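Every protein chain but one is kept in place in this view of the complex.
Chain nomenclature is as follows: A, B and C, assigned in order of appearance, with residue numbering initiated at 1 for each chain independently.
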Amino acid sequence: MSMNEFKPKIVAFCCNWCSYAGADLAGTNRLNYPADVKIIRVPCSCRVNPLFILRAFQRGADGVILCGCHPGDCHYTTGNYYARRRMTLLFSMLDYLGIEKERTRVEWVSAAEGAKFATVMNDFVKTVTELGENKRLEDLRCKK
Amino acid sequence: MQEMMKARAKELLASGEVTRVIGWKKNEFDYDITPALFESAEEIDHDFVYDDFCGPNLSKFTFQHQKNDTKTLVFLKPCDSYSMTQLITEHRVNREALYLIGVPSYGKIDVEKIKADGMTGILSIKSEDGDVHVHTLYGDKTYAKYEVTSERCLNCKSKKHPIYDELMGFEGEVMENERFDEVAKLEAMTPEERFEFWRGELSRCIRCNACRNACPACTCETCIFDNPNSGVDQKAAKDTFEENMFHIIRAFHVAGRCTDCGECSRVCPQHIPLHLLNRKFIGDINKFYGTYQAGEEVGQRAPLTNFTKEDVEPDIVAKGGKV
Amino acid sequence: MLKILRSQLDELFALIAEKETLYIPTDATAGIAQFKKWENGMKMSDKLKTSRSAKDFFFPQTEDLVSFKKTGKKIDIIDPRTETEDFVIFGVRACDCRSFDILDRVFLAEPVDTYYKNRREHGTVVTLACSKPAETCFCQTFGIDPTAPAGDVSAWMTEDAVYFNANTEKGNAFVDVIKALATESDDTAVEAQKAATKEILAKLPIQNLKTEAFGGGKTEQYFKSPEWAELSEACLGCGTCTFVCPTCQCYDIRDFDTGHGIDRFRCWDSCMYSDFTKMAHGNPRLSQKERFRQRFMHKLVYYPENNEGIFGCVGCGRCVEKCPISMNIVKVMRTLAKEDEGK
Partner (left out) sequence: MQKIGVFVCHCGTNIAGTVDVKAVAEALGKEPGVVFSAEYPYMCSEAGQNLIKNAIKEYGLTGIVVCSCSPRMHEATFRKTAAAAGLNSYMVEIANIREQCSWIHKDIKVATEKAIVLGRTAIAKVALNAPLTASESPVVKRALVIGGGIAGIQTALDIADAGYEVDLVEKEPTIGGKMAQIDKTFPTLDCAACILTPKMVDCAQNEKIHIYAYSEVEKVKGFVGNFTVSIKKKARFVDETKCTGCGVCTEKCPQKKTPNLFNLGLDTRSAIYIPFAQAIPKVATIDADYCNMLKNGKCGVCSKVCAAGAIDYKQQDQIIEQQYGAIVVATGFNPIKLDGYDEFAYNESPDVVTSLELERLMNAAGPNGGTLLRPSDKTHPHTIVFVQCVGSRDTTDCGKPYCSKICCMYTAKHAMLIRDKYPDTEVYVFYIDVRTPGKNFDEFYRRAVEEYGVHYIKGMVGKVMPQPDGKLLVRGADLLMNEQILINADMVVLAAAIEPDKSARPLATMLTASMDTNDFFTEAHPKLRPVESPTAGIFLSGVCQGPKDIPETVAQASACAAKVIGLLAKDKLLSNPCVAHSDENLCNGCSSCEKVCPYGAITYVDKEFRMPDRTTKIRRVASVNAAVCQGCGACTVACPSGAMDLSGFSNKQIMAEVDAICR
């Protein structure tokens, strides 16, 4: 598979109150980003269990991004602070195991930042496309 | 020390202060130590040991053998003491039903080191005055103790007892140590090298669950990996992904709660350096959120159930992890 | 008897590997030995035994049984089995070799486990006699002579040479392959090694372990023994003993949803686990004591009862070495048989 043909699978977890609304705003403003990004709506970034992220990689995702309200703006006041710690440690561990750190990302996107949402997604898809297929954390059974 | 401990245990049993004693006993070989419950002076006289092989962390054994209607005496090494404090913090053991005696640990011998040196047919091992005499069918050898001391003891984090009702020996101190050196070495490698390293290690895993079941932080009523309703249960790693998954998630679940007692690596039949996963989290927590030692104090708030507004952003990892 | 110089070991391995896949015990990074597919330059371990047993070759930890593929609302059933290629396992110890007989009695009895049979038929077992037994060895207890291992081919390794003796047809075929490197030899060196090893065997700490108290028909006698409580007291309920055991043969069948269908596979299970043989009402063995008892009763009583008195243990000593809390079959046998010795 050549670089040009490779279409990464990207899972984006978006919190309901800020980032999902930000994604909607990107749509309303017709801001383009690759169709490789598929969004899962969660109430808050703190709902995202590291298990979900590993699950995505297992099932063939090439990149996983978590978007939430900016720290301090969480609808639930403190959720994203916990998410921030959890993801920092998880990403650090993945990196420690030699899994490309560029495949995971956290971005804070507010409901007003439709443009930021599109920019972030374009950038993330570009990064993951350059990395190519996720080989280090794949489950071959799911690739059949 | 052993005799003092036996005497005190018998005294407390006789006075009725406690009805049960948790300690260690010897099994087939000098180096075979089993955690044990003693209920009489006779049992203590006959079986109780405390020596340089008493590696097993008694806090997990205590957790498994809790009884609320009576008081149990537990002997704790400093490591066990930290684990016990953490269990108390998490309401997993009832402090009221325990009588804790802190005992010093002068470094435990890792028999695997002796075996890895090619020693086999071991008939006896004696640890005396800094020397370890190994007597085998094929000849004898004497080691300086530090040569055969377990990694976790060479890198001892603390000789202090964060909790006790009574202390035997000395009041230890938190130790200077190099326990993060190995982690740093791995961190200095390229991602490819790290990947190869961990694949090599984790691919040996047989998912026997010894690490989990021996771990004093792993006390879940049902582990998610055993729960068919969790959606992530697995009995054996069918794919390399599952090897990674089990160890990442296990390390994550004990992150901020792991006291670095080293039982996981001690019990691993495949010699996987599992403590290096836990230490990575401990090191990161120290670096990102300020030094934190799980089990240092009853009631501490674990780093993953805490935050500050100024916490580092997750992209610190992409930036090389430097704070 | 054929003789090949140890200096020619690499050539020998290359020769075998030319024809079939060859597995030899080799040192893994962490000071433990494991069987690995031979590749050029790989050195044979001088450890007595591998940390995992050799049963993996015929009864691997996980194995695909069948797959179901979903396309829309249609389901196809796929048999993932392919004919196994011939392979050679070199350096199997007498104890592990005996474990194959024990597994055969389970998997090759009707109804035959075709997955196991397939692998068994294609594997040639080259055993290697022991010359430096460890303190944890007690194969003699179960009538195994570690100086004269069975297998398709028996081998002895001395200071300077390896001696081979074929025992079966598969063994003969193997010997034919290695003939190019070998010379005919008498058994003087081998006999000398045997005698020397036997002297050591007599000095092993566990060599005096007796089986007389056990065997079929003893269920009543031991099932309710009060000793089980204390023996199992420290048991963590991990599966280490089971998974390193060459004779443990229990497995679980599981379905994995791949997203495109289901992979049905089996994997080792352990009677030490709380979900072992779990049924709608739960695990019939309610506490760790009962699970612990099951494992040893199976090895010492139930298995011999169904298999002409053959015990389900080969005395390899792996569980003795690996148990995190140092509880094992030796202690169990001594306690139940009320032997007050060995300590």
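Everything that follows uses one rule, which is that a contact is a pair of C-beta atoms (placed from the backbone, for glycine too) under 8 Å apart; a residue touches a chain by one contact, two chains touch by 3 or more.
From a predicted model like this one, the values you see are computed outputs, not experimental measurements.
Within the entire complex, contacts from the absent chain reach the displayed chains A, B, C.
In the complete complex, the hidden chain is touched by one of B:2, B:203, B:227 or B:240, namely B:227. Contact with the omitted chain, checked across A:59, A:116 or A:136, is made by A:59.
Contact residues of chain A toward the unshown chain are 9, 11, 20-21, 23-28, 30-33, 35, 38-44, 46-52, 55-56, 59-61, 72-73, 75-79, 82, 86, 118, 142.
Although one chain is hidden here, its contacts on chain C can still be listed: residues 70, 72-73, 257, 259-260, 282-283, 286-287. Looking at chain B, the residues touching the absent chain are 68, 90-92, 219-224, 227, 230-232, 253-254, 301-302, 304-306.
We adopt the following convention: only the chains that are shown with their structure count from here on.
Placing every chain at the mean of its C-alpha atoms, the farthest one from chain A is found to be C.
Mean C-alpha position of chain A lies 46 Å from that of chain C. Centre-to-centre spacing of chain B and chain C amounts to 30 Å, using the average Cα coordinate of each chain. Each of residues 238 in chain B touches at least two other chains. Residue positions of chain C touching 2 or more other chains: 256, 263. Against chain C, the residues of chain A that register as touching in their complex are 59-60, 141-142, 144.
Contact residues of chain C toward chain A in the complex are 256, 258-260, 263. Within the complex formed with chain C, the residues of chain B that make contact are 26-29, 32-37, 56, 60-61, 65, 112, 115-116, 120-123, 136-138, 200-201, 204, 206-210, 212-214, 226, 228, 235-238, 263, 266-267, 269-273.
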